[in-house]
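Left out: one protein chain. Kept in place: all the others.
Naming follows writing order (A, B and C), and every chain is counted from residue 1.
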Amino acid sequence: MLSFESDYIEGAHEKILQRLIESNMEQVTGYGADPYCESAKAKIKEACGNPDAEVHFLVGGTQTNMIVIHTMLRPYEGVVAARTGHVSLHEAGAIEAHGHKVLPLPQHQGKLRADDLQEYLEGFWQDENHEHMVFPGMVYISHPTEYGTLYSKKELEELAALCREYKLPLYMDGARLGYALASNNTDVTLPVIADLCDVFYIGGTKVGALCGEAVVFTRHNTPRHFMTMVKQQGALLAKGRLLGIQFDTLFTDNLYYKISRHAIEMAELLKKGFRHKGCRFYLESPTNQQFLIIEDAEAERLKANVVLSFWERTDETHAVYRFATSWATKREDVEALLTIM
Amino acid sequence: MLSFESDYIEGAHEKILQRLIESNMEQVTGYGADPYCESAKAKIKEACGNPDAEVHFLVGGTQTNMIVIHTMLRPYEGVVAARTGHVSLHEAGAIEAHGHKVLPLPQHQGKLRADDLQEYLEGFWQDENHEHMVFPGMVYISHPTEYGTLYSKKELEELAALCREYKLPLYMDGARLGYALASNNTDVTLPVIADLCDVFYIGGTKVGALCGEAVVFTRHNTPRHFMTMVKQQGALLAKGRLLGIQFDTLFTDNLYYKISRHAIEMAELLKKGFRHKGCRFYLESPTNQQFLIIEDAEAERLKANVVLSFWERTDETHAVYRFATSWATKREDVEALLTIM
Amino acid sequence: MLSFESDYIEGAHEKILQRLIESNMEQVTGYGADPYCESAKAKIKEACGNPDAEVHFLVGGTQTNMIVIHTMLRPYEGVVAARTGHVSLHEAGAIEAHGHKVLPLPQHQGKLRADDLQEYLEGFWQDENHEHMVFPGMVYISHPTEYGTLYSKKELEELAALCREYKLPLYMDGARLGYALASNNTDVTLPVIADLCDVFYIGGTKVGALCGEAVVFTRHNTPRHFMTMVKQQGALLAKGRLLGIQFDTLFTDNLYYKISRHAIEMAELLKKGFRHKGCRFYLESPTNQQFLIIEDAEAERLKANVVLSFWERTDETHAVYRFATSWATKREDVEALLTIM
Partner (left out) sequence: MLSFESDYIEGAHEKILQRLIESNMEQVTGYGADPYCESAKAKIKEACGNPDAEVHFLVGGTQTNMIVIHTMLRPYEGVVAARTGHVSLHEAGAIEAHGHKVLPLPQHQGKLRADDLQEYLEGFWQDENHEHMVFPGMVYISHPTEYGTLYSKKELEELAALCREYKLPLYMDGARLGYALASNNTDVTLPVIADLCDVFYIGGTKVGALCGEAVVFTRHNTPRHFMTMVKQQGALLAKGRLLGIQFDTLFTDNLYYKISRHAIEMAELLKKGFRHKGCRFYLESPTNQQFLIIEDAEAERLKANVVLSFWERTDETHAVYRFATSWATKREDVEALLTIM
């Protein structure tokens, strides 16, 4: 069976496994106070072009979103997000379970638009009853979005300017950040992100690690006693080295970018092939996730040879399916898939 | 100054005050275990035509919503509500602060429609990723709605049937329930509500009491140790008599209905007058809240003599204002307002 | 039946009821923005000798504790309290339900001692693992305590000095504050409390009001958007006037003190009588609550004529019972009780 089900169907990049083995019997202190975490943090700060950034490692994406949002907001605040944002829809209510409303705004191919944000913020502050409402306390965006789309630098600048005006931190969910950075034609680099966002995370789980996300606070704005709150949320690994070693490896010799670039190349190959075959795209995605609208009978036929990842129905006889490439995707699998389609 | 700002600008109906005075020096047990609470509960059960109903008194509307919802839901569940529902918008995130998402559906003049609910519920259960989403755990409606509109008996039956099919409790927020029951042409009586809803509350604060709401569980479905959870939310009055005496008075000699009926008569007078003056209605409301679209210059002129209750802007030069009558509204004030308009 | 069951078995002081009636048909704005609340706040500030104090009205004691504690603490912080503190034992877990641990310290007749507090605080900060523990974020005391005992000014000063040293707000639960202020021989006045505490509340429910507590923040330290968080906890009354009118009355012509003084006089009469009868005191209480150890058979005999308030067992055949006086206690009832004993 071929599978383009997601970008987390394999284990970890081999260099990560190799470093785990090499370092295995070294005795290091727990809870993230080990030299691997230190080294990884230094490399990430350098990659961000921000020597003052503060880096923390967490285990997964929902965990990271819930902890960053919960520790940065006050009880009267919620987080603004596109209606399709991961925090809005697919985290099982993690944000609400920790006390905060997700304030949904319109989405445009998964993206939040500055004009929608501005209209909402102006409306909120003009509303005479706003003290009976949830205050906007943070703006959440994902990059790439849940639909694989990307913000341009200009779009990010507009959002960031609005956030500054309204004194709201801008938070970027970078679960698949590598695939954004390695995309063709993007003008959004890691230093750009570190400059425009108040906090963001660099996804590891979906970009070659076994698990792990690196949260970056860019304005000396790590919430006080962050580590204690991480512990309180059950998110502090005793063997913090597991995260340190992985990110240290990913940020050595540009590995994070290189393996992401491979995924993009495979995705571009897929796109080209799909287009050649006359497949119908749900939208234009410049990253590792491609979305096709497939007729039900055809989908059934494909399932004999391909693990299909259902996304959503479009009408009675068609549905959207996701095809994701990753650092681990093999060219021959791409070719095999294209042959079958 | 004339004021139709809201239905909570006066104190309490005089009979309530009189009963407070008469009973003042009687010594009774605290925390709701007093004879006034018992008597009030018995009268409410009778008015509901449901001798098995379980009645509990709480202090205010948001408190009641938050406690009913929090104690009936499991952590993985949220509450479905119209996008304009009070729990969605104007309770400062009380539902989320207690851990649950409000799942917003389209609204039609403030109402939730069975077809929208059905579409959502079918979609949820068909979604292959629904285990990563918030489960619908309850359906919330308000009657009258936040826009003064009412459900018909048929509409309630449709919602109730869907709720039964999906095993979801149907919860009615009756902050202004009296004004619904006393409306012209409604076919929704208290026994109908007690029959169709799994839980609802009879609003006191906005219908003649100083404070207080009566929650009615209709299916032996009071959550276990409800009183302890009420205490845990800071909602258990030491002098529970304050609520018992008020509801006992409101449910003696049909007072709750009579004073609501007065408000409806005053509202109908207002509507007739507004129509005669050519005012522009935002929507048709059969209850005590009337919504007019007023041009800004005209609104400014009115403010010299009338306390206006801003609702929302409709365009650059117009806004919606609410005019609410109540048990306390004087006919001469209605006439004075109409003269000014 | 005679009843000294508690200080909340009657309604409200007659002057409060009178003012409710007089003001009943006045139209005022809701949610605490009415002139009665304003007037009451001014009078309380004056009584505290602190024109900069910030006063807010809430409905009940547990609600007040939970809101003050929740809004002042950060997620990693807990509240330090005597093991017998109301927040530790008898609020059904309200503090924990809102996310915070109650950090219990030894109690001495209900009181927290500065040396215990100091030992705990030093121990916490010296503990190498304290980042894995709940941080002390506030110190809670009750005055009178749950056992009717009082802090001396010197004891409060010691606690306050420690709190300042460790940058912890000192919070006083004054559910029965009137009875402390009116006690014989106390050197703790309202201005002393307003000087030493960062936040405290003046109890209304147990001192002559139908309901209501006045929270006083003494250092311009009301948490930001406090009102929104009050709403979020279901604690904002639409008819805020109910609280304003009551506290305005209680703080007019020294009524709060006068009615508390009456309770103290009745309690002293009881104490003298109990002593004369050879009753066994559980402890020496200078306020309105008296605790006797009564043999079971004697308790059974008394129950024919007196509502007894069980406190706790001391051994197989004896238990502690509470006798509470209040603003409403009648001298003849005291005498009747003493005749029976």
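As a convention for this text, a residue touches a chain if its C-beta (ideal position, glycine included) is under 8 Å from a C-beta of that chain, and two chains touch if they have at least 3 such contacts.
All values reported here derive from a predicted model rather than from experimental measurement.
Asker: Which chains here touch the chain that is missing from view?
Answerer: For the complete complex, the undisplayed chain touches A, B, C.
Asker: Of A:8, A:257 or A:310, which one is in contact with the hidden chain?
Answerer: Answer from the full complex: A:8 touches the omitted chain.
Asker: Using the touch definition up top, pick the residue from B:63, B:232 or B:287 that touches the left-out chain.
Answerer: Only one listed residue reaches the unshown chain, and that is B:232.
Asker: Among A:79, A:94, A:279 or A:292, single out the residue that touches the unshown chain.
Answerer: A:94
Asker: Could you list which residues of chain A touch the chain missing from the display?
Answerer: Interface with the chain not displayed, on the chain A side: 3, 5-6, 8-12, 14, 17, 20-21, 23-30, 59-67, 91-94, 97, 205-206, 210-211, 228-229, 231-239, 241-242, 307, 328.
Asker: With the missing chain put back, which residues of chain B would touch it? List them for me.
Answerer: 70-71, 74-76, 99, 131-133, 135, 224-225, 227-229, 231-232
Asker: In the complete complex, the non-displayed chain touches which residues of chain C?
Answerer: Residues touching the hidden chain, for chain C, are 75-76, 78, 89-93, 95-97, 99-102, 104, 126-129, 131-134, 310, 312-313.
To be clear about the criterion, only the chains that are shown with their structure count from here on.
Asker: How are the chains arranged in terms of who touches whom: line, ring, star, complete or other?
Answerer: complete
Asker: Let me check something: if the centre of a chain is the mean of its CA atoms, which chain is farthest from chain C?
Answerer: The chain farthest from chain C, judged by C-alpha centres, is A.
Asker: Please compute the C-alpha centroid of chain B, do the same for chain C, then give the distance between them in whole Å.
Answerer: So the centre of chain B lies 33 Å away from the centre of chain C.
Asker: Could you tell me the distance, in whole angstrom, between the mean C-alpha positions of chain A and chain B?
Answerer: 42
Asker: Express in whole angstrom the distance between the two chain centres, defined as the mean CA positions of chain A and chain C.
Answerer: 50
Asker: Residues of chain C touching 2+ other chains?
Answerer: 228-229, 231-232, in rising order.
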